[in-house]
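With one protein chain held back, the other chains of the complex are shown just where they sit.
Each chain carries a letter (A, B and C) given by its place in the written order, and its residues are counted from 1.
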Amino acid sequence: MSDHLLEVKDLRTTFRTVAGAVPAVGGVSFDLGSNETLGIVGESGSGKTVLARTIMGLQPRTNVEVTGSVLLNGHEVVGASERVMRSMWATEVAMVFQDPMTSLNPVMRIGRQIDETLRVRLGMDRRAAHARALELLTMVGIPSAASRYRAYPTELSGGMRQRVVIATALACSPKLLIADEPTTGLDVTIQAQILNLLDTLKQQFSMSVILITHDLGVVATRATRIIVMYAGQIAEMGDTRDIFYHHRMPYTRALLESSPKVSNASHTRLAVIAGRPPNLSTMPPGCAFAPRCAYATEQCHVERPTLREAAQPGHRFACWNPLPDSSEGTRP
Amino acid sequence: MTDLLDEQAGFEPLAERRLGPLFWICVGWLTLNVLAALLTNVLPLVNPLYQNYNVINAGPSLHHLFGTDDLGRDILSRVVFGSRVSLAVGSGAMIIGFGIGMPLGMLAAYRRGRLDAMLTAVMYVLLAFPAIIAVIAVISFWTPRTLLKLIIVIGLASVSLVYRVIRSATLSVATKDFVTAAKVQGSTDRRILLRELLPNIAPIAVSFLLIGVATVVTLEGALAFLGLSVNPPTPSWGNMINESRTVMAQNPWLVIFPSLALCLFLLCLNFIGDRLRSYFDVTEVKL
Amino acid sequence: MLKYVLRRLVTLVGIVFVISVGSFYLIHLLPGDPATVILGTGASPANRAILYKQLGLNKPIIEQYFVWIVNVLHGNLGTSFISQTSVASTIRAAYPIDLELIVLSQLLAFAGAIPLAMRSARKPNGLIDRVLSAGSFTLLSIPPFIIIVVLVLVVSIKLGISNTGPSSFVPLTTDWRVNLASMALPSITLATASFVLYFRVLRSDLIATLQEEFITMARSKGLSQRRIMWRHAFRPSSVALLGTAGVNIGGLLAGGFVVQYLLGIPGLGYTLISAIASSDYLLVQGIVLVVSVGVVLINFLFDFLTSLVDPRISRD
Partner (left out) sequence: MTDERQPLLKVRDLTVNFTKGTHVVSAVADVSFDVYEGETLGLVGESGCGKSTTGKALMKIVEPTSGTVELDGVDITHQRGRALRHARTRMQMVFQDPISSLNPRRRVRGIVAEPLDAWKTVRGDERARLVDDLLNQVGIDPDVYGERYARQFSGGQCQRISIARALAMRPQLLICDEVVSALDVSVQAQILNLLEDLKAEYGLTLLFIAHDLAVVKNISDRVAVMYLGRICEIGPSDVLYQAPAHPYTKFLLGAALDADPDSVGTGAVLEGEPPSPLNPPSGCRFRSRCPFATERCAAEVPLAHEVAPGHQVACHFPFIAQ
C-alpha cells in the first residue's frame, strides 16, 4: 500500500444517453496525499463535478459506466456496491455540495440532519448526538447554535446554510472532504469566511480536501496542487505556483488571461478563447482544445496528447505544442 | 451555478422528444369519435330510437354490429348518438370554463396587484366549494333539465379550476425576464399577452383542456347514472350503461359496448394529455 | 403556526358563509312559487303556512336568509313534506355511513399507493414501474360507475352474493362483520379511483424528489436506502399527496353517490338521489349544505396536515 490517501487511475465515467455515449470523465489519473488541498479547476461541462461524484461513488447506477480505479484509503470505489460505499461515506470521505439551498432537506430541522448521521453511522444515542451536533454547529461558526439547531434550512441565510452543510459533512470526521463549488452562490465576503473556515477545519480534523471550482481565484491561495480540466480530461496539473507561473498548456494560459482581475486597469481588453467547449458526445479525435487553440497544428487535430512531464516535479501537461517554460516566472 | 445543470444534462437519458405512434392512434380514434358524432345524420345508421321487436337482445351480427337491446334498438347507433351527449357536454363545458377562466387567469397573473388579489380570493372560495355537489344541487333544482343547462352549470363550476391552473402557469412565465424585456422595449400589454405569454402557456392549457374534457365526460356519466343528465330515451353512454345493468347477465353487450366506447374515449384523452405534457416538458400540473 | 391556523380558520368561516348562501338560494332556482313546487299544487293551506313560516317566504330575501340560517344554526333544517320527518334527523342517520366509506376507501387507497409508488420511483422506467404505470393509467380512464357495475357482475352474480338493498343495511355499531361485508364492495370501488390518483401523484413527486441534491447528500452520509426513502424523500413528497387527497375526497363524492345508489347503501348519497327523485327539495338542500361544509372541513384538515409536514407552508 502506498502512502497516498487517494489514488485515481485512468478513471472514465461514461453516460449512456439517447444522443450516444458521453464520456464526462475520460481517463483521469492523479493521487492525493494526507493533509493536502487539491484544487480541481474547470469550466461548465469540464467534468469536474462528475469526477468528484465518481470518486465518491455517488453517480447514479443506471445509464452510466465507470472504469479504472479509485483507491480511497486502500479501498476500491469503482464497482463497489452501495452497501460497501455506505460504510465509507461520511467516515472516510464526505462531500460539501454546491448549493446549500438544495442540499439540505427543506422539511427537516437542521440539527436533525446532523445528528442523524451521528446516530446512524457512529451509533451515538440521542443525547450524545445532540451534544455533538451542537458542538459541530458551534465549530462551523453558527452563532447561538442551540436555537439554530431547531431551525429549518429556509430560515437561514445562504452562508449559514453552507456552514450547516459543512458541519454535516464533518460529523463523522472524514479523512477526505470533497468540496464541490462550495462558495459559488455566495457573496465575496461570505466566500472568504467559508474558505477560511474550510482551511481551519482542515487543520483541526487533519483531513485532505479536494476543492472543486470554476474560479481560479478560489484555489490560487488555498490549494497546494491544482488540476486543470478540459472536456473531461486533465489538461494540466502541478503545484499551484507551477500552474500559475509555469503553465505549458495553452488552455491554462487562456483561462488565466481571460479572467478579469481587480488589479487590471479599467477597460483592459481581456484575452478571449474563441468558440465553445466541445460537445462531449462528438469529441474530435485529437486534442479536445485544438479547435479553439491558437497554436494548434495538424497533429493536434489528429492525435490526442497524453500527459507529459514538465521541468518541475509533479507538473504534467497534455499538449503537443506547449508554451515555452518561462522559469523566470513571468506572470500572465 | 449553471455548471451542475450543464453536466447533469448528460445524467439521465433525455426524455424522448417524440410523441410516438400510440399518440397518433389516440388522436385518430378521437377524430373518428368526433367525426361520427358530427356526421350521425349522414352515416348509414338506424334511428337510435327505432324499436325493432324482431331482434330483441340480439348479440353482434352483420345487421347489428353491436347487437340490439331489449327494445330491439340498434346498439351501434345508440353508442354513436350517445357520444354526442358526452362530446357536447365535454366540449361545451370546457368552452365555458376556458372562455372565462383562461383570460381571467392570464390577466390576473400578468397584471398582479389588486385585480389579481380580488380575483384569486373569489376563485379560492369557489374552489373550496365542492364543485360536484354544486353541480348536482343546481341541476336538481333548476328544472326542467336540459343539455344546455347541464353544460352551463358544469362549465361555470370548472371556471375556478381553469383559472387556478392558467394563473399559476402564466405566473411562472410572467416572472421570466423575457416578459420584463418585452415591457421595457415598449411592447403593449396586449402584445405581451398574445405573443410572449400565450405560446408558452398553450401546451399546459391544451393538456389541461383534454384532461378537463375527460373529467367532465366522466361526470356526465355519473350524473346520467343518477338520472340527472339527459332524459331517456335519448341515449348517452352513461344512461345506456345504467339502463342495461339489470339485464347485464342476459345480454352483456348492452353494457360492454357503451362502457368500452366511454373508456376508450377517456383513455385517449388522458393519454394525449399525458404525452403532450411530457413532450412540452410541462411539470405535472396539479388538477 | 398558530397565526397560520387562525388565518385559515377565518377563510374557512368565509367559505362556509358563501356555501350557506348558495344552499339557501337553491330554493329560489325552482321555477315559480317555491311553496307550490315543494308542496305540489294540491297542498293544504296549513302546510303552505308552515312552509312560509319555516322559509320566511313572505319576507324580503335577505331577511329570509337570516330566518333560514338561524334555524340551521339551531340544527333545524326543516321538515320534509314528503316523508314528514325532520331533515336533520334523516341526515344524522345517514352521514356515519359516508364517513365510514371515506375512511375505509382512503385507508385502502393509501395502503396500496404508498408502497407501490415507492417501489416504482426507486427505478423509474424499470419493469415494475412500467407495469404499474401502465396499469394505473388504464384504471385512470375507467369511471367508478363502470368499475362498480363490473364488480357487481362478478361478485353478486358469479359468487351468488345478492344486493339486499338499503332496508337490510346493518350499521357498523350493530354488527361490524355484516357491515364490513356490505361495505367491502363500495370501499374497494372508491379506493380504486383514489389509489390511481395517489399512486400517480406520489410516484412522479418521489421521482422528482429523489433527484434532489439533498437526497444525494443523504446518501453521502451513508444512510440506508430505507431511511432515505422514508425520512428524506417521502416526507417532502407527501405534501403533494396530501394536497391531492384533500381535493380528491371532494371529487370522490359523485362516485360515492353512484356507488351507494347502485348498492343500496343508505348513506347521504343514496338519500340525496332518492330525495331528488321524489322532489324532496328541503332534504336535498339540507344534504347539499351538510356535504359541502363537510368537504370544506376535510380540505381544511388536509391543509393543516400539509402544513405540519412542510414547515415552509405555514410561514408564507
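Assume a contact is a pair of C-beta atoms (placed from the backbone, for glycine too) under 8 Å apart; a residue touches a chain by one contact, two chains touch by 3 or more.
Since we're looking at a predicted model, the values are computed, not measured.
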Chains in view that touch the one left out, judged over the entire complex: A, B
Sole residue of B:Glu196, B:Glu220, B:Glu243 or B:Asp274 that reaches the chain not shown, by the stated touch rule: B:Glu196
Residue among A:Ser81, A:Gln203, A:Ser263 or A:Thr282 touching the omitted chain: A:Ser263
Contact residue for the chain not shown (choose from A:Arg121, A:His214 or A:Arg248): A:His214
Touch residues of chain A, complete complex, unshown partner: 43-44, 157, 159-160, 187-193, 196, 214-218, 220-221, 240-241, 244, 254-256, 258-273, 276, 331
Touching residues (missing chain, whole complex) on chain B: 1-2, 176-178, 180-188, 191, 195-196, 199-200
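By our rule, only the chains that are shown with their structure count from here on.
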Which two chains share the largest set of C-beta contact pairs: B-C
Most distant chain from chain B, judged by the mean position of its C-alpha atoms: A
Centre-to-centre distance between chain C and chain B (centres being mean Cα positions), rounded to whole Å: 22
Mean-CA-position distance for chain B and chain A (Å): 51
Overlap residues in chain B, where contacts from two or more other chains coincide: none
Multi-partner residues of chain C (each touching 2 or more other chains): none
Residue numbers on chain B that touch chain C, as the complex places them: 124-125, 128-134, 136-138, 140-143, 214, 218-219, 221-223, 225-228, 238, 241-242, 245, 248-249, 255, 259, 262-263, 266-267, 269-271, 274, 283-284, 286
Touch list for chain A against partner chain C, complex: 56, 58, 62, 82, 85-91, 94-95, 97-99, 102-108, 116-117, 120-121, 152, 154, 165, 168-169, 171-172
Chain B contact footprint on chain C (complex, rising order): 11, 14-15, 18-19, 22-23, 26-27, 29-31, 137-138, 140-146, 149, 152-153, 157, 201, 204-205, 208, 240, 243-244, 247, 250-251, 253-255, 257-258, 261-262, 272-273, 276-277, 281, 284-285, 288, 291-292, 295-296, 299
